[in-house]
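Right, chain A next:
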Amino acid sequence: ANVFRFAFQGDIKSLDPYSLKESFTIGMHGAAYESLVTRDKDLNLAPQLAESWETPEPTRWRFHLRKNVKFHDGTDFTADDVIFSAARVRAAGSNFQTNVPSDAEFVKVDDHTVDMVLKKPNPIAIFQFSTWYIMSRSWAEKNGATAPSPASAASPSYAALHENGTGPFVITEHQPGVRTVFKKFPGYWGNVESNVDEAVFTTIGNAATRVAALLSGEVDWIDPVPLQDQPRVESSGNAVVMAGPELRTVFLGMDQWRDELKDSSVKGKNPFKDPRVRQAFYLAIDEDTIAKRVMRGQATPSALLIAPSLYARSGEFKRPAYDAKKAKALLTEAGYPDGFSLTMDCPNDRYVNDEAICQAVVSMLARIGVKVNLNAQPKAKYFAKVLAPAYDTSFYLVGWTPSSQDSHNILYEIAGCRGDGKSGRGGWNLGNYCSPKVDALADQVEGETDSKARDAEIKDGFDTIQGEWGYIPLHQQALAWGVSKKVTLVQRPDNMLMLYWVSKQP
Partner candidate 1 sequence: MSEPILSVRDLRVAFETRRGSLPAIDGVSFDIGRGEILGVVGESGAGKSVTGSAVIGLLDPPGRIVGGEIRLGGERIDTLPPERMRRVRGRRIGMIFQDPLTSLDPLYRVGEQIVETIRTHTDLSARAARTRAIDLLAEVGIPAPERRIDGYPHEFSGGMRQRVVIALALAAEPELIIADEPTTALDVSVQAQVITLLKRLCREHGTAVMLVTHDMGVIAEAADRVAVMYSGRIAEIGPVEAVVRNPRHPYAVGLMGAIPTLTQGSGRLAQIPGAMPRLTAIPPGCAFHPRCPKVFGRCRVDRPEPIRTDAAPARTGSDPASSSPSAVACHLYDPDAADRPAPAGGEPPVAFHAEPLQVR
Partner candidate 2 sequence: MSAAAPYVEVDGLRRVFDVSKPWLNRMIERAPRQTLKAVDGVAFSIARGETFALVGESGSGKSTVARMVVGLLPPSGGEVRITGISMTDPRQAAARRRLRARIQMIFQDPYASMNPRWRVGAIVAEPIRAFDLIQGEAAIRARVGALLELVGLHPDDARKYPHAFSGGQRQRIAIARALASEAEFLVGDEPTSALDVSVQAQILNLMRDLQDRLGLTYLFISHNLAVVRHMATRVGVMYLGRLVEVGGGREIFVQPRHPYTRMLLDAVPDLAHIGRSRVPVAGEIPNPIDPPPGCTFNPRCPLANARCRSEVPELRNGVACHAAEEGRLPA
Partner candidate 3 sequence: MLAFLLRRAFQSVVVLAVVGLIAFSMFRFAGDPVNQIVGPDTPVAERAEIRRSLGLDDPTLVQFGRYAGNVLRGDFGISYQFRQPVAALLAERMPATLELAFCATVFALTVGILMGVYCALRRDTVLAKLFQAVSLVGVSLPTFLIGILLIFLFSVTLGWLPSYGRGDTVRLGWWTTGFLTLTGLKALILPSITLGLFQMTLIMRLVRAEMLEVLRTDYIRFARARGLTTHAVHFGHALKNTLVPVITIAGLQLGSVIAFSIITETVFQWPGMGLLFVQAVQNVDIPIMAAYLLLVAAIFVTINLAVDLLYTVVDPRLRLSTGRTA
């Protein structure tokens, strides 16, 4: 059998396709599960379980479902499954609630036709459908998996350990944290590009071990290849580094919400509420050097919170030049001639060289007198600290890929005012940067169907953020897959490995 072995630094945490929104896991689910609408090798929307769709009215989307599709348990795929999945994906406990518009109502027209009825027009309503996988209603009901695994469950969810999709691969073995085995599904409806009979996934957390496994030919694919090891992989002769721009933008956020900064030498006020301080921070960070040294040239410095490929007019934005002197002056002007101290939160196993970036930031800020106490932690602890409900951070680093591949997501999730927490906006606006203007623009953009006007509104929004120094964008990191020369596959900028595009010389 032609076996493809691959290793990732993290794990496929759960097989339930609605439980965790994480690129690699979603990609892996994509081998076994399928969605109505998928994205092709260039990230364009493409039909999958829906052979075609149309919008008879602006608020009605009609999907014509593919016939003769079978789930892995042998049952047929029908409109009931779509309606069931639409309900399940928006149920409590799902991590993908926003993938399907919350106001959408799904109506069965016949066994192979489904309508989605919206309350108001939405041009991007199906943009996130590619990661909404369709599950079998009968299977879920039979196995008590009709709801996404609830957090407080005292017994494990069946769906977390078992899979029943329509995709080209069947997951025959899944040991959480250890290995997962995919086998070709003989009853698949379509033709599969992949010539792989079996794919074995292993988690290898330790970077050195992971690289060693690739170099010694024990695995055919690894992700990520640490930046410093890329030359070595390239020169090894049996593997190459597939590098490419990633959609994720890495940026720094500042707490503009609390009245007194946590864990800081400044008492009684919050320096970040002063735009001059934010500007000083922005100007003090020499992103070019970070990209060159820390990222070894494998990063694109960015002036925006979105990747250039996702926004047509991104070329119009420029990063203000590094200027430590001016930064220092701004600080003095703001009343901090001797700087101040604060704590920075940073993950150390989430993004490429994340901790090293933070360290570089710390030493650059030290030069304008700002003493940063760096608190670098594994992602699990980091996110538990900085995300809702505590938002326990003063200064932090995160990376963001708009799941809709669209700028609205940035204006809404990253730059939207959190308010009292009920606005729904700003879920990832950890420092609560807040500009009513941006909120208004985001609403406008959501309903705007004219793409030119839409782009202008977006530009207005981004200009506002930059003008108020709301965030400090750093760069788009590069993807770095280590791939055996025996293997051909497709690397999409969303960093998902799709098994059905993998081929290996036997």
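Candidate entries met the following condition: all candidates are chains of the complex that A comes from, given by their letters.
In this text, a residue touches a chain if its C-beta (ideal position, glycine included) is under 8 Å from a C-beta of that chain, and two chains touch if they have at least 3 such contacts; residues count from 1.
The structure presented is a predicted model; accordingly, all values stated were derived computationally and were not measured.
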Chain A in this complex: which of 1, 2 or 3 touches it?
-> 3
The answer for chain A against candidate 3 in the complex is residues 7, 13-14, 95, 149, 151-157, 160-161, 175-179, 202-206, 208-210, 212-213, 215-218, 378, 380-381, 383-384, 387-389, 427
